[in-house]
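We show some of the complex, not the whole, and keep each chain where it was.
Chains: A and B, in written order; residue numbering restarts at 1 for each.
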Amino acid sequence: MNILVLGDIVGRVGRKGVKEVIPKILEKYSVDFIIANGENAAGGNGITPEIAKELFAMGINVLTMGNHTWDKKELFAIINDETRIIRPANYPPGTPGQGYGIFKVKGKSIAVVNLMGRVFMSDLDCPFRKMDELLSELHKADYIVVDFHAEATSEKVALGWYLDGKVSLVFGTHTHVPTADERILPGGTAYITDIGMSGPINSVIGVKTNLVLQKFLTQMPQRFESASGPYIVSGIVVKLGQRGMAEDIIRIQYIERE
Amino acid sequence: MNILVLGDIVGRVGRKGVKEVIPKILEKYSVDFIIANGENAAGGNGITPEIAKELFAMGINVLTMGNHTWDKKELFAIINDETRIIRPANYPPGTPGQGYGIFKVKGKSIAVVNLMGRVFMSDLDCPFRKMDELLSELHKADYIVVDFHAEATSEKVALGWYLDGKVSLVFGTHTHVPTADERILPGGTAYITDIGMSGPINSVIGVKTNLVLQKFLTQMPQRFESASGPYIVSGIVVKLGQRGMAEDIIRIQYIERE
């Protein structure tokens, strides 16, 4: 069983990229299940019900989120019922939406978990301990896949090791830059620190370059906007195998020809 | 003209890796100049004169540094005279050592600059404005190469765009995880967000995994130690070309067979 995971979809350019690229990936790889991070899908900030629908229509099965989950108020209308949208599980108890979902694929069950890091980010519950809790709930799932939406490489690599042999896949999101450290850890878990973004390639992690430069140069507030121009679509294809572990992880990248 | 750049050398394992791998790289690529980041060369924290000497003896021409520059007091004895060790240029005026060096290679001059980011890091001078200053000093150099030692991908990517067409190469260090975004920017500058580390592969960015996990799980202080085991050596080979720009950037990675 193969799963495809696509990194943070940023705005209109990212959505266009994903729409064009998914069919190309499906031609090349046998894919049974598609996960994408959707926290920046609506103009860089959050997601709306309409945009989620648009993304599901492209063949994406599950959307994970992150620190931008709550940026669009419209999401609150559906987040409790739309079980294909997964927000970080380590928000406090009582938070709208769900921190994981279990999906049936070819007779197997895949649990998809979203967690958020704390280093340089929000004061959420401990992602390590939250995952311990979830593991006891999820032990019946055939495969467990974790999107760790985090900033610091140390926290991400540490969670990879912590879950090695306990889950099928730990992939990172949030930095919008793909890392080249994909591997199968000794216990059988596929791991990568960040899968990068699906968004405008000529930008600063999705945002118009001149706006970000103004921010750094002036230290005055800037209203950020997603960039236009050609897309990059970044992600991974992971082959799931025996005893809930992974057999292979391949990094993929599609850049729009200008 | 080709230059080789190796990521943060971490402790004994990293030094062993670099020593074994440099000859292999030289067999495969024609390399005229070698830069390595040395801020973690002494047991993960800083560098000593002895270790610098050891690294220069391996063929490294220049050592760049970062937030760990000052960890070993022994360095102060040589930092003002050893012009092959470059610490971040955006420390305040009067800081020991030098923020750049100019090196003669095959009749050309290569300026090597070290800068440090501010996002999630120290309160140094603005790296963008500091680089503007340095550019006016360095305009006679044939090539300018910048090690941007920084945490946040936004700040790193932004500096890449800011310097596109003005320098030959901007490479990132500090996160110890290589990124897969190497490219030649439209203006001719080679860019990569992070070149990764040269250190123990079975670790959390160089540190013993169990110590880092204890830190995250308990939030109590831990004395970190560099890990042992097989090495990974990460870096780039960049081909410098016409008018001070780059023609090619290739990511390289050597993992010790266990």
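Of note:
Throughout what follows, contacts are C-beta pairs under 8 Å (C-beta built on N, C-alpha and C of every residue); 3 or more make two chains touch, one makes a residue touch a chain.
It should be emphasised that the depicted structure is a prediction, and the values quoted were computed from it without experimental measurement.
Every protein chain here shares one sequence; 2 sit in place, and the complete assembly counts 4 copies in total.
Criterion: only the chains that are shown with their structure count from here on.
In whole angstrom, the spacing between the mean C-alpha positions of chain A and chain B is 29.
On the chain A side of its complex with chain B, the touching residues are 120, 126, 128-129, 151-155, 157-158, 161-162, 175-181, 186, 193-194, 196, 202, 204-205, 207, 209, 212-213, 216-217, 251, 253.
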